[in-house]
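Just one protein chain is left out here, and the rest sit where they should.
Chain nomenclature is as follows: A, B and C, assigned in order of appearance, with residue numbering initiated at 1 for each chain independently.
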């Protein structure tokens, strides 16, 4: 077993490299991804090694990046589109929702829309506006799409490769605040299927469910809680759509209580979906309603105060207290 | 009290006329809304009476329709943008999410984004693809926006006027399958505030909650149920975002059971949100989990089979059976 | 003559005219074949309109008036070229070999597809204005990467020319020198919107500002459309980059069967264009220059008639699909919500179960 330690950014870079090596039909396309290697350096060195025809520096137009990737898919290519930041995916929304999501159906299966849209998402990096958004639920809602998010370097390395190999279009959400955190990567085999929930920590009192940047926050909350004698189970909903509900159900049947965590505001969000599904599936096990810890219902704030917008350990523990106090 | 009977289409037309008469800063803009009067004739005759400067036939570009309406708002105008069909709002998504929703905040309150985006939504008219979509949750999720939907001619007449007068941007969803249904319109005063849930039928066994086209379907389901001795309460969530939860909570505390109904697929939808909120607020009153009746998680199907996609009386009653059988 | 810069090889009266850059390369059989295509597609289109009037189609988007533009362009394509249509390109579809009944499936609302786009090298229709122009450029970028000598025809209307996607596709085609020919049928109207609102100078001139040639062709002159499109496609295939062709034509009928054009345009305009009919001029040429017999024309009419009859029969035979088919091809791989939906539908008993 060959295990190496690297950052999530590097793991994504290596994963992309493997995919480019393995399949000549794999292309990367995006703004500044070639010579510059992307503003987060995720594609660093790849244009140099695979050429300008496979690692394509795009003119500045997101609808065109996705729209031409659709044409390339019809021609048999698998394009990994990089959106420079979450807030810049919206110009491509029409192509994603009306074409990427629907063309497999609309062509009665003749087209394979095996493309990946990489989305550095969520906040926490002290950026200016439009650079810290959480648009995952827009895509999760959309029939025809799949949405996943990595939370560790190992997952990043494997999930990006699995996503590229998959035949359905995938919105690949990368928690940009975790790009520079290191972790072990097993270069031999993936830890799990692409569309999985992953148990990150076992516990008995309350189940925490979240994804992306929130996974680390949940784990820190669990540490703190443990020191106070409260045992939290942590589930990484790394498959945001479809949700892999079975591990969540198993956990909630055990704990009887759960809290969802996300940076997006709560309205019609992934948290809402998890609450709706788990309430239905675990009704008799539930000792308290599921509570959502999320960003507030305001435009993402100036980054000097973003940590009071993003779910914090404190807010998660407050919610844990609430669900634990519910039936007492 | 002057009450007249008219279709929802006519009620919207009359409501728009009142708004144009009342405030010279009100403009209408959209594709084919002038000479043609709109493909649904909602703006019929308005250009003739108010001139081409106030009822603006737009070139064919939705992003430009919304983007210029933003500029007009900065100049002090209140523009009602017509999207020709739900499926054509996505080219404007970027302007709506990044600008319309955020500019009041981003200007520290200096800009008033008092614009209305009219969206003929939902299916049921036998149309081809992209003409029957339910994108309301995309907008409901988005902080900075409000989303409402009318379900009767009276509401249509009043809500469009209230929406135009309101200072926040509003996505105004019109159930196109109900455009041609008649109802009484009270020309003297509105029945309720713009951001209200409306009790449409009283009942005691199960609460049905939906909006737009689903209101009529729910009422028909309630009729059928009544004939079978089951009493359904029907709530029109005509304020989709923000939800007016108090009447729903009151109802569910009474019935102990609820079903949500919508044409959109259930993932991260308005139904999910209602379930999450009501579960939290009515946990001890609930005798069964809330169940969502919705469109399936597929691209809107060919219209010859759309009635098997849209929530039907049968599917609603099936869900009612399920929530009623839950604790027995 | 509508415009000095318009490429025209055949006048409305059927007289040949010379053009400095283009001459017709077609012989009498080939011209007759184009004529036949136009007669047939017009007849089929009329049949579709009447099927719609009789409640057999949900909608129809007639091509009347645009036969020369579509047949000229469609026949200029090589077999390995690929086209990206809107919802009105029945003439192109015909040239690609797609069966008439397949063109009508989407309008009968029994499917969201209709034909196998990969087999016929003709994409499924795009209703969202402008989206397909980017697909065309992307496909063309794939051709470049494959080192193939193929070209792409991107179809759109005068109205769609205002959409961001169409305009971005020009930027991209230029940036990558993509083997794509933009073929805009300027039929003067986008539903009720006159093309004069979409562009203040002739549309074909827009191409130049993006760095590739634009050319305006008499869209009602099948000989001119054929030559202009053929040369542009050939040029694209050998690395010459994109061209934009504006086929200047007219939508003789309603936008769709749901539309009422009397609300926004005057009869006189339609009358003017009647005199520019794309079929009449070719018939005049064939008669005068090649002495084509009237029986040959009669044969084409008869053929069109029988195709129309077959179309009617085929359409009437298209039954309501099993609702369970809505779950097919929503995703390529397994998906829990698809399974859940399918199960629910089967339990509700509205379907006999998945045929698969």
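Methods note: contacts are C-beta pairs under 8 Å (C-beta built on N, C-alpha and C of every residue); 3 or more make two chains touch, one makes a residue touch a chain.
It should be emphasised that the depicted structure is a prediction, and the values quoted were computed from it without experimental measurement.
Asks: Sort by label and list the shown chains the missing chain touches.
Replies: Even though it is not drawn, that chain still touches A, B, C.
Asks: Which is it among B:166, B:201, B:220 or B:287 that touches the chain not included here?
Replies: Answer from the full complex: B:166 touches the omitted chain.
Asks: Could you tell me which of B:84, B:98, B:238 or B:294 touches the chain that is not displayed?
Replies: B:98
Asks: For the chain not shown, which residue from C:124, C:137, C:207 or C:236 touches it across the whole complex?
Replies: Once the missing chain is taken into account, the touching residue is C:207.
Asks: Give me the chain C residues in contact with the hidden chain, please.
Replies: On the side of chain C, residues 162-165, 167-168, 171, 174-175, 197-201, 205-212, 214 touch the unshown chain.
Asks: Touching residues of chain B against the unshown chain: what are they?
Replies: 27, 53-54, 59, 61, 63-64, 66-77, 91, 94-95, 98-99, 102-114, 143-144, 146, 166-168, 242, 245
Asks: Name every residue on chain A in touch with the hidden partner chain.
Replies: Contact residues on chain A toward the absent chain are 31-32, 34-37, 39, 57-61, 63-64, 87-88, 90-91, 126-130, 265, 267, 296-299, 301-305, 308-309, 314-315, 318.
Please note the rule applied: only the chains that are shown with their structure count from here on.
Asks: Nearest whole angstrom, what separates the Cα centre of chain A from the Cα centre of chain B?
Replies: Result: the chain centres lie 30 Å from each other.
Asks: Express in whole angstrom the distance between the two chain centres, defined as the mean CA positions of chain B and chain C.
Replies: Result: the chain centres lie 36 Å from each other.
Asks: Using mean CA coordinates as chain centres, what's the gap between chain A and chain C in Å?
Replies: For chain A versus chain C, the centre distance works out to 41 Å.
Asks: Quick check on chain C: which residues sit in contact with 2+ other chains?
Replies: In chain C, the residues touching two or more other chains are 111-112, 128, 164-165, 330, 335, 337.
Asks: By the touch rule stated above, which residues of chain B touch at least two different other chains?
Replies: Where chain B meets two or more other chains at a single residue, that happens at 87, 90-91, 129-130, 265, 267, 296-299.
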